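Working notes, beginning with the structure itself.
In this view, the complex is presented without one of its protein chains, the others remaining in place.
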Amino acid sequence: MDLNLIAFWSLSTIAVLSALGVVFFRNIIYAVLSLISTLIAISGLFFNLGAELIGALQILIYAVAIVVFYVLVISTVPKYEGEAIDLKYSLLSTPFAFILFMELAYVSVYGLWVSGTGVFGPAMLNQVSNVKAVATMLFTKYLFPFEVASVILLVAMIGAIVLGKKDIVED
Amino acid sequence: MVKLKFLDRPKLSIWERIIFLDFIKGLRVTFKNLIRKTITTKYPYEKLTPPKRFRGVHAHRVKDGNEPLSFSVLGKFMEIGYDESRCVACYMCQQACPMPTLFKIEAVQLPDGKKRVTKFEMNLLNCLYCGLCVDACPVDCLIMTDVYESASYNRENCVIKMDDMSDRGRDFDRRRLKEKDRIWIDNEERTKLWGQIRWT
Partner (left out) sequence: MEILGTVIGVAVKSLIFIVGMFLASAYLTLIERKFAGHVQQRPGPLHVGFHGILQPIADALKVLTKEDIVPANVDRVLFYMASLLAFVPVIMILAVIPFGEPFTVFGLEIKPYITDLNVGLILALAFGSISIYGVIFAGWASNSKYPMIGGLRKAAVLIGYEVALGFAMVGPLMMAGSFSLREIVAAQDGFFGAFIWYQPIAFIVILFAILAETGRTPFDVQEAEAELVSGYNTEYSGMKFGLFPLAEWYIGTFVLSAIAVILFFGGWKGPEIFGPLSPFVWFFLKVGMMFMFFLWVHWTLPRYRVDQITEIAWKVMLPLSLLNIFITAFIILIKG
């Protein structure tokens, strides 16, 4: 039995189970906890696939930097136990879920054909490290989208500062 | 609307801002302390003798010939043998005590008309060691000693009886009656412990 295979099946089981937990837990803090668990399991899958950089960034950015703000907000509200299934929201979210699913399916199927081609094939990746490959692609081919994304983030940051900066009224 | 009032922080100097001068000063102080000798005593193995005026566990002075003049008056009405507690059961200590139920003093009248103290108990659990009872005692009987280990395993043992108090008083007088009444044991000892104190 292949060790990678064991790792893949156990990690993906954890990921799927905790993703179900995110949806079905009534206690909101458990939902967040299962979200963290999902994200970490997915990062484990990335490690399993040999994409250490993405795996590490997955933990650092998704599992910590983003979710910690969810946790901050959620843990300050009083204990709230909502309904696990709300018909209105279920119906409302169905088309979005469908679109999202189609998109992911398209990307996955598309990835089947193009992965392993291009400059950084498996042979090349053995020579240069993962980090170098990502950096090279990011700063050559995808430089423009990268810069646009950074500008968008900058705008968002400035907007947040402007919104958050309230004048304190002094009588 | 809550009124907010802002106080200006004290301004930091430029060096404190840039190289954290105050941090470095603090670190220097702790480093000096680190290489100094420790000043603690290893308590269960070494015990400090408190100064004579220390307010420790109470004791009774006994009738040993050193009584003040007032005792020669009051003592006439008392049945007190030599080397017994010189308490005259005047209840002055109880009156002076801020805690009304701390003292339990009982005395009986003997057939020959004299008074004898039968019970003198202090519940030290209630005591705050203020020393007012000592000041109130007219015959210099109730004193406070330098014994400070008053802990015990149950509450009953925290109530001190007259016999123990006489014993403690005898012991205290034997050890420290002759000692000069000073805050510190002696200058040498004090200097060793705390360094030279300049009295102004």
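In order of appearance the chains are A and B, and numbering begins at 1 in each one.
Note that in this section contacts are C-beta pairs under 8 Å (C-beta built on N, C-alpha and C of every residue); 3 or more make two chains touch, one makes a residue touch a chain.
As the structure is a prediction and not an experimental result, all values here were calculated from the model.
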Seminar exercise, completed: Missing-chain contact among B:L4, B:L34, B:L69 or B:A151 belongs to B:L34
For this session: Just the residue numbers, please: which parts of subunit A touch the chain that's not shown?
Result: 1-3, 29-30, 33, 36, 40, 52-53, 55-57, 59-60, 63-65, 68-69, 71-72, 75-76, 129-131
Exercise. So that we can see where the missing chain sits, which residues of subunit B does it touch?
Worked result: 23, 26-27, 29-31, 33-34, 36-40, 42
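Here, only the chains that are shown with their structure count from here on.
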Problem set entry | Computed distance of Cα centres, subunit B from subunit A, in Å | 69
